[in-house]
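In this view, the complex is presented without one of its protein chains, the others remaining in place.
By written order: A, B, C and D. Residues from 1 in each chain.
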C-alpha cells in the first residue's frame, strides 16, 4: 500500500503536466489573439496596435506555444508561478489567498450534502416503497432539477431578505457559510441520496444482512455496523468527485454569494486569457483533485478489504 | 420428556415464483422439547432450510408463511418485527448453511463475532474481542486470525466461524443448518461435540439440519425426515435409523457411502409439479395402487413415531426389497450421444 | 444650496450614527497604478482616492480639478496647466508639477493609448505643467477621465515597484481584501470640501441580484449598476431611493460595412427604419434610458444636436429600401433574397457585463428585422471570440455600448474612423470630418462640424444608435445628500452623509 | 505422457493494508495425474486444498512452481490457448452457493459455458441444458429461477452441471457433494464416475469424507500445512 501511495503521489506530477498542457494549448486554441484579449483586459477599449505588440513582446506571447509552455514549466520547476498577465499580481499569492475560501466552502458543502444525503438515502432504502421513501425521492428529484443560481437566489431571498437569518453575501464567519453551502450541498445531495439508497438496497438484499438480522441486531446496528460500510463505495466515489468539482467549478455560487474563491478567479482569468493565472489555478486544482481521488482510492481498500492495488494474484 | 419449547403447527411456506406458488413447506407440524435435539434430514431442496428460516422469520420477501410457530407460549408469526428481534440470536440462534455468503465480506471475522457480544451483552470493545477470540479458539481457529476477513478463510474455516457465531450467545434453541459440512473428520467430531456439549450444558435445544446420518445418529434425540416439503417420518433417532418406517428413509439409509452408494432411480419432484398422491411414490419400490391417488397423512405408527406412508399404516412391510444399485444404473442419456 | 448642505451636514455631525458608508460594487480593484486601466467598477473607487487635473460637474461641465486653470497655444499643440497649491497627497508629500509629469510619463498606459499625440510633459515650475502635442487636441477634456488621474510618485518604492495608492482625493486607501472589500477612510487634509463620511467600504458583489438584495437587507447602504428590471420594485420599497441620470453611454448596432449586405447604405437605412428604439426603451429597459433613434450623441454630451432628425420606424420605407438594394422575398418564406442568397446576417453580442441588457435587446432587434425579411442569427460570445471575428471581419452586426465614450467630448466619432481597426467602415468624407472636428480649436466651428457628423451618421448609418443609457444608483434609508452625475464616476460622495435610525 | 504434472507449486497469500503478512497456503506441492485417473486430496480444514486446486488451474497465479498440462507449462498460455484450456480443465468450486451470478437465471448459468465455447448449436442448447439439469437429478422447473431462490444442494448441483456440460478432461472437484444428502450424493458420484469411465476424465477430488474419497480415487494425497505429506 505504501508503495502504491508513493506511486500515486508520483503520478500527481503526470496529472499536473497533463492538465496544464491541455489547458495551455486549449487557451491558445480558444478564439482570439491572446495578446489582444489580454491588452483589452489591461487597458480597456482604447487600444493601439503598438500596445498589443509591446505586450506580446514583453510577455513572450509571440513565441511558439510549446516553447511558452516549456518556459512556464521551467519557471514552475523553480517554484516560480509567475505574475498575472492582466493584473501583474503574483499568481501564487493570489491563489493562496483564494484557496482557503474555496476549500472551506468545498468541505462545508460536502458535509452539508452528506448530512442531507445519507439520512435521506438510508431512510429511503429502509422504508422502501413507502410514503416516506416516495417523499425522499420527490425531494431529491426536485433538488437535482433546480439549478444552483435559482436555488441560491431563492435562499438569499428567503433567509437573508425575508427572515434576516443569514447574510446575503460575503466571506467570513460561520453564518456566511450557511447559504452557499446549502445551495451547493443540496443539489449534490440529491444524487448522493439516490446513490446511497440504490446501493444500500442492493446490500440489504444480501445474505450477510439476513445473517446479521438473525443475530437479533436491531435495525440500527444492522444498518450502521453491517450494511453501511458495504454500501458506501459508490457514495464515496461520488463525494470524492464532487469535492473535486467544488474546488474548481463552483463559479456560479461563488459569484452569487460574492465568495472570493478560486473558481471565479479561474473563469475570469480564462476570459482574460491570463495564461499564468489560469495555469496556476489549474495546477492547484489538479493537485487537490489528484489527492482527493487518491484518498478515495485508499478509502476503497479500507472499506473493502478485497480491493487491493498491488496485485500479486 | 419435558414440555415443548417450540411447537410448529400446520406450517405452510409458499414462495411466489415466476412459475406460480411454490410450497416449500406444507403442513409441517413439529415439536422441539426443552433440552432436546431434533435432527432434520431429507433430500436436498426439500425445504429444511426454509423451515429453519421460517422459525426465525428470516425468509425472503417472496415467501408467505402460514400456520403457527409457538416458542415458549409466544406465537412467533404474529409478533411485530420489533418484538421478533428479541427472539433472534439470544433466544433462538441459527447457523446458516452457506457461510461464504452469510459473512459480511468487509468486516473482519473477529469483529463479526465481537459485535454480538457488544450488542447483546453490552460489553466493551476489548472484552468483546477477547470473547470472540475465545470463541474462535473453541472452533479450532487461531484467535489471531480474527483480524482476517472472510475471503482469507478456507471453506471449512468459514463454516466454523458460522458455528462460533451461532454459539456465541448460547441460545435456548439452536437451529444448525449443516454445521459440520465441509469439515475433515477430526474437526467435524470436535465441532459436533462442542455444539452438543454446549447445548447439553445449557439444557438448550437444537434443530440440527444435516445430511450426515451418522452424525444425526449419534447426537440427536429425535429425527424428522422431510421429503418434498413435508415431514414423512418423525421418531426417536435410534428408532428411525434402525427401524425406518418410510421407504424414503429406508432408501436414504441404504445410500450411505458405507453401504456402497446405492441409489434410487429418479429424482425428487419439483415442488411446482408435485405428483398426486404420495410424493415419493414414483420412486418408491413399495408402491401401492393407492399411493398414486391419495396423499397419505402423517400418522402415529407407534407412540412418538409417525410416518406418512400407507404401507406402514397397513403394517404390510416387506423387509428387503430389490434396489437398483450403482451397476444397474444407466449413464445419463446425454452421455450416449457424441458431441 | 450651499446653505442647505451646511445645515444638513451639521445635523449629520450632531447625530450619533456613525458615518461609515458601505457601497456594493460589482468588481474589485485589480490595479491601483497607472500602468493599467482601472477596469470594471474600480473607477468608482479610484474616483474617491485619486483626482484628475480637470473635472466634470454632475452635468458634465468642465470645472477645475487639481489644475486651477489652463491655457493653450493658438495652434492648440501646447497646453499649460496651473496647478492648485497647498494640496498634499495622502502620505503627506506635496502635490506639484513633478507628480503630474510622473503621472503622464511614458510609463502610463494612457500615453501609449489615448494620449498618443502627447509628445512631452514638462514641469515649467513647481505648479505649472506644459503638455506639448503633435497635433491639436482638446486636452482638458481627455484629462477629465478618472482612469488617468494624478498619482503621487511616492506610490513607488526605490526599485520602482508599486507599494500603495497615493492620491489627493477625499478618501485615502486603508485596506483591501481581494474580491471582498476595499476600505477607504476620510482624508482629513483634503483641500476641497471635506467629506462628511468617516469611512467608505466598498463590498464586492458581482451578481446584480445579490447586490440588490444586500441593499434591501441593509447590509450595504448603496449600490451601483442597478438592473433596470429591479427599479420599479426597489422604488416601491420604503426608504430605498433610486437615482437615475442620463449618461454619455449609448447602445448601438455597429454594422460591418465592408461586406454584404451592410456594405449597402440602403440596407443599413432599412434597418434603421425598422427598429423602434422607443419600444426598446419602454419594453426591454423598463422605460429607463432615452430612445436614440439613430442619434449618436447622448443629449447630455457637448454638441449633441437637439434638432437632429432621428429615425422613426417606417416599415414600408424599410422594405422599399431593401428592395431597392436588391433584397426581396421572392419565395414567400419570409426571408428576403438577392441572387438566390437569403438575407441571413449575424448579430454578435458580448457575454460580458452588458449581456443582461444586450441579450433581450438583441432578441428584439432580431424579432423586428424579421419583419422586413432579414434573418438574424444571434451569437453570444466572449470577448476573445469577438475580437477574432472582428479582425477577420467575420460578422454582420455587433451590439455595443458606450464604446470609446469618455467625458462630454465627442471623441466617440473615432469609432467609425477608418483609422480605427474596429470600425469596419471606410468613408473618406467621414474621416475628414472627424479629423477636422478633433483638431479645430474654434468651438463654433467645432459645433458645426459635429452637428454635420451627427447628420452624416443618420444618413449613412455606419451604426444605428439605439438607446442613451441611464445609470442607476440605489441608496438605502440612511444615505442622504447623494447626487448622481452623468459621467463616470457617477458616484460622487461629496456631500453624502448618513442618518441611521 | 502424463495429463497433468505439478512441480513444486507454491502459492503464498499476501495480506494486510499497510503491513505485509505472508500466508503460505501451498508450499511446494508436486504430483502427477494420468488420464482417466482420480487423485483424492484430503487434509485438515485450512491446509490449502482449495488453494492448490485453484492454483493448478491458474485461477490464482502461483507464487512459484510449474503446472504442466500434457507436457506444456500452462503459465505461458494466453488468448485462444488459454480459452481452450478452459474447456479442458475445469473446477467445481467449494463455495458453490456464491459461485453463480445473482442476476443470471439457472438456465443461463448452465448454458453459459456451452455458448461461450460453442459446444452446441443454438437450437440444441435448450435440450442440452435440460439434459444437464436432469443429469444432476434436478427438475426442469429450476431453470428459470435465480440462484437465491434455490437451496444449497441445488446450487451445488447446478455448479456441477455447468462444468459437466463442457466435458473437460480434467476436473478439480472441490468437495462437490458437501451439501447433498446421501441419496443424491450417490447419484452424483456415480455420475462422475461413469463419466470418467466413458470419457477418461481425470479428477483432483477434494473431500473430507474418507469413504467417498476412497471410493472415487485411484490414489490419495494427504495434505498438511500446504505440503503433501503422504500419497496412499
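In this text, a contact is a pair of C-beta atoms (placed from the backbone, for glycine too) under 8 Å apart; a residue touches a chain by one contact, two chains touch by 3 or more.
Convention: contacts and distances are computed from a predicted model.
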Task: Protein name, per the UniProt record, of whichever chain is missing from view ("succinate dehydrogenase", "Dipeptide transport system permease protein DppC", "Biotin transporter BioY" or "pyruvate synthase") - done: "Dipeptide transport system permease protein DppC"
Open item on the list: Out of C:128, C:363 or C:426, which residue would touch the omitted chain in the full complex?
Closed with: C:363
Task: Touch with the omitted chain, as defined above, among C:230, C:390, C:431 or C:470 - done: C:230
Task: For subunit A, the residues touching the chain missing from this view - done: 11, 14-15, 18-19, 22-23, 26-27, 29-32, 128-129, 137, 141-142, 144-147, 149-150, 153-154, 157, 190-191, 194-195, 198-199, 201-202, 204-205, 209-210, 213, 233-234, 236-238, 240-241, 244-245, 248-249, 252, 266-267, 270, 278, 281-282, 285-286, 289-290, 293, 296, 300, 304, 306-307, 311
Open item on the list: Suppose we count only contacts with the excluded chain; which residues of subunit C make the list?
Closed with: 209, 227, 229-230, 232-233, 279, 283-284, 351, 355-356, 359-360, 362-364, 366-367, 377-382, 384-385, 388
TODO: Tell me where the left-out chain touches subunit D, residue by residue.
DONE: 57, 59, 82-87, 90-91, 93, 95, 98-105, 112-113, 116-117, 146-149, 159, 166
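Basically, only the chains that are shown with their structure count from here on.
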Task: Hypothetical removal of subunit B, resulting connected chain groups - done: one piece
TODO: Compute the centre of every chain as the mean of its C-alpha atoms, then state which one is farthest from the centre of subunit D.
DONE: C
TODO: Select, from all pairs of chains, the pair with the highest number of C-beta pairs in contact.
DONE: B-D
TODO: Using mean Cα positions, find the chain sitting nearest the overall protein centre.
DONE: A
Open item on the list: For subunit C versus subunit D, what separation do you get between their C-alpha means, in angstrom?
Closed with: 85
Task: Separation of mean Cα positions, subunit B and subunit A [Å, integer] - done: 55
Task: Separation of mean Cα positions, subunit C and subunit B [Å, integer] - done: 90
Open item on the list: Two-or-more-chain contact residues of subunit D, please, as numbers and ranges.
Closed with: 13, 148
Task: Multi-chain contact residues (two or more partners), subunit C - done: none
Open item on the list: Could you list, by residue number, the parts of subunit D that touch subunit B in their complex?
Closed with: 13, 15, 23, 42-46, 48-51, 94-95, 97-98, 119-120, 128, 131-132, 134-135, 137-142, 144-145, 148-154, 156-157, 167, 174-175, 178-187, 189-191, 194-195, 198, 208-212, 215
TODO: Show which residues of subunit A lie in contact with subunit C when the two form their complex.
DONE: 30-34, 36-37, 40-51, 54, 86-89, 94, 97-98, 153, 156-157, 160-161, 164, 167-171, 255-258, 260, 264-265, 271, 273
TODO: Within their complex, state which residues of subunit A touch subunit B.
DONE: 206-218, 221, 225-226, 229-230, 303-306
